[in-house]
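Got a structure for you, questions after.
All protein chains of the complex are present and in place, except for one that has been dropped.
And now, chain A:
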Amino acid sequence: MQVVAPSTVNGVASTIAVLVLLVEFGMLRAGLLRSQVRLYAAQSLIASLLAVFLGVVRHEPELLILAGLSIALKTVVVPLVVLRLVRQSGTATTGSGILKPAGAALVALAVAGFGFFAVGRSGLRVDGLSPTVLGSAVAIIAVAFVLMIIRNDVVSQAVGFFSLENGVSVASLVVAAGMPLILEVAFLFDLLVAVVVFGVLMRVHHEEQSTLSTAQLTDLRG
């Protein structure tokens, strides 16, 4: 069985989407909080590059504005804020997950495979793009959930949540590229709200528990 090659534009878009997914897998492996945040910045940058690429190819200047905003917000502001919180907490390493990196990678791989499978079977098709792009977006969301589930520190969970938003934005880029700019920007500001909430959570949690780990939260009563 030979699978016919998609067009070059399609191939580039798929490759960028798969790169975003690969960075998500990198987050599963990252053992330092700051490298986790940096990976998130890199992932946001790559996702924004997808917006730039699609904007140029489809002649939609709105996407370029969106890409500029999301680079400013997601690769500069959010990582800086989170890195500052991490530095103030004085913790360098992530909480050890319930799985070792190799095991976590295999679990995430199975989950990502389900993402591709679900999109392939759902019959969702985007004009001019192969299901790989949408499949990657769903896989990113699924792997972000795995990251949040297996890690037991607040920063990993927050970064997992933010990167989940990257998956959603990749999906929205390909599915609804014609969506009004105001809606896309509203999504970005939703993220800002999440950053504030998680920032407060990290601070409060660290002040009360003197740790970023969520392991002790199970012992709380009342």
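In this section, a residue touches a chain if its C-beta (ideal position, glycine included) is under 8 Å from a C-beta of that chain, and two chains touch if they have at least 3 such contacts; residues count from 1.
Rule of thumb we're sticking to: contacts and distances are computed from a predicted model.
This figure omits one chain of the complex; the name its UniProt record holds, of "Formate hydrogenlyase HycD", "Conserved domain protein", "ABC transporter ATP-binding protein" or "ATP synthase epsilon chain", is "Formate hydrogenlyase HycD". Listed residues A:Ser44, A:Thr91 or A:Thr132: the one in touch with the omitted chain is A:Thr132.
Against the chain not displayed here, chain A makes contact via residues 1-8, 10-12, 14-15, 17-18, 21-22, 25, 29, 100-102, 105-106, 109, 112-113, 116-117, 119-120, 130-133, 135-136.
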